[in-house]
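The complex is shown incomplete by one protein chain, all other protein chains being positioned as in the whole.
For reference, chains read A and B in written order, and residue numbers begin at 1 within each chain.
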Amino acid sequence: MVPYLVDLSGVAFFAASGAMAAGRKNLDLLGVVVIALVTAVGGGTVRDLLLARHPIFWIADPMYVYAIAGAALVAVPAVRLWRPPASAVLGADAVGLALFAVAGTRITLEAGHPPPTAVLMGAVTGTAGGVIRDVMLNDIPVLFRGGPLYATAALIGCTLYLVLAGLGVPTAASSAAGMVAVIALRAVSIAFGLGLPVFRLEDGRSDADSDGGRDRDPDGKS
Amino acid sequence: MVPYLVDLSGVAFFAASGAMAAGRKNLDLLGVVVIALVTAVGGGTVRDLLLARHPIFWIADPMYVYAIAGAALVAVPAVRLWRPPASAVLGADAVGLALFAVAGTRITLEAGHPPPTAVLMGAVTGTAGGVIRDVMLNDIPVLFRGGPLYATAALIGCTLYLVLAGLGVPTAASSAAGMVAVIALRAVSIAFGLGLPVFRLEDGRSDADSDGGRDRDPDGKS
Partner (left out) sequence: MVPYLVDLSGVAFFAASGAMAAGRKNLDLLGVVVIALVTAVGGGTVRDLLLARHPIFWIADPMYVYAIAGAALVAVPAVRLWRPPASAVLGADAVGLALFAVAGTRITLEAGHPPPTAVLMGAVTGTAGGVIRDVMLNDIPVLFRGGPLYATAALIGCTLYLVLAGLGVPTAASSAAGMVAVIALRAVSIAFGLGLPVFRLEDGRSDADSDGGRDRDPDGKS
């Protein structure tokens, strides 16, 4: 029951963030719903395909499609009336990232795969929906834009979950700790402009730029 | 037998539309065939992967690969001699969309999944090949360009098929009705410039633009 609600919440958060992000492009109403849907189910679908978990979570249970369409259709007028700041998109996205990353790690581990694969699959589950959304909209995926930590936050949160679970901490507590770590890392790195060193070659300088792209794209989304 | 011929025809129509569309880019001959292939089998492949239907329809049966390569190789010189109007590309694409969307709905339903999923999977089957083609060619997918109805036509046609089949109308008749609805909706919306309202935020106006993008891209393809 709890995993079901977690999955459903992750889907709704990602759908809302997708719909808000889509509002920045000139999409028609169906396009907004499609982007919300792709953002919301993309990560879990890639996870289920890679792990051969069938039926894929949203196919057997129409509740997911309703939750996604509902979240998108609520988000669209809300966005038009309220003009959400970029931080609202980022916040919804961070919660979706945290829920999906930790759930992806747990599911991969329960399927009997090795811990490094589980951490990797957690990051894939958390980030693939956003990557597919960005590729479809012809943007550089959020993963590659430099700036604040994104997949790194997911990797660290998933590793924390894994270590705590391995030490015998109950699932609920270790999951919560992992998710809080993801959200906190994401929030702190956005607030303080922290990022991984950027690897530059093209401009003729071969030294890593360690400001993490602080001066470009401080909100990690534009 | 009939589903087989329908699938094979859908593949050939999509392959021809893909090859004609590829003629507008500077691709080499293999590139044209690859685009035809991706357009033709993309939607059904995504459907089969999501529903775990193996072997995937074109893998076990080389007839599909021959049909695709044949349609592409006929379309290439035909395009060069005949210079098809944009309407020829659109027409071949609409027939492929109709065949695949209704077939996708029927197959999903027969696999025991709920009706809302079946309609959604019909739209996915009909549109995914074109989306993958556009993403590979670095274009904004046809789905997101505004303008005439595309996925919406597929959703309505699939719903019509589902309702008729649920009322006990024989498969051949309900499928035909669904396909005619898809093609008719697509043709009418192209002819009269009908589309869903576009959702604009970026330019500072927050009101939906209800002309459906009539003035940009009237043929839905450029």
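Here is the rule we use: contacts are C-beta pairs under 8 Å (C-beta built on N, C-alpha and C of every residue); 3 or more make two chains touch, one makes a residue touch a chain.
Owing to the predicted nature of the structure, the values given are computational and were not obtained by experimental measurement.
J.: Tell me which of A:Leu50, A:Ala88 or A:Val163 is the one touching the absent chain.
T.: The missing chain is touched by A:Leu50.
J.: Out of B:Leu5, B:Ala60 or B:Ala191, which touches the unshown chain?
T.: Within the whole complex, the residue contacting the unshown chain is B:Ala60.
J.: Of the listed residues A:Val89, A:Leu120, A:Leu164 or A:Met179, which contacts the missing chain in the full complex?
T.: A:Leu120
J.: With respect to the chain omitted from the figure, which of B:Leu137, B:Val163, B:Ala177 or B:Leu194 is a touching residue?
T.: B:Leu137
J.: For the chain left off this view, which of A:Tyr4, A:Tyr66, A:Trp82 or A:Phe144 is in contact with it?
T.: A:Phe144
J.: For subunit B, which residues touch the unseen chain?
T.: Missing-chain contacts on subunit B: residues 22-32, 34-35, 45, 49, 52, 54-56, 58-62, 65-66, 76, 79-80, 83, 135-138.
J.: Which residues does subunit A use to touch the chain missing from this display?
T.: Residues 49-52, 113-117, 120-121, 131, 135, 138-141, 143-144, 146, 151-152, 155, 195-202, 206-208, 212-213 of subunit A touch the chain that is not shown.
Here is the rule we use: only the chains that are shown with their structure count from here on.
J.: Distance-wise, how many Å sit between the C-alpha centres of subunit A and subunit B, to the nearest whole number?
T.: The mean C-alpha positions of subunit A and subunit B differ by 29 Å.
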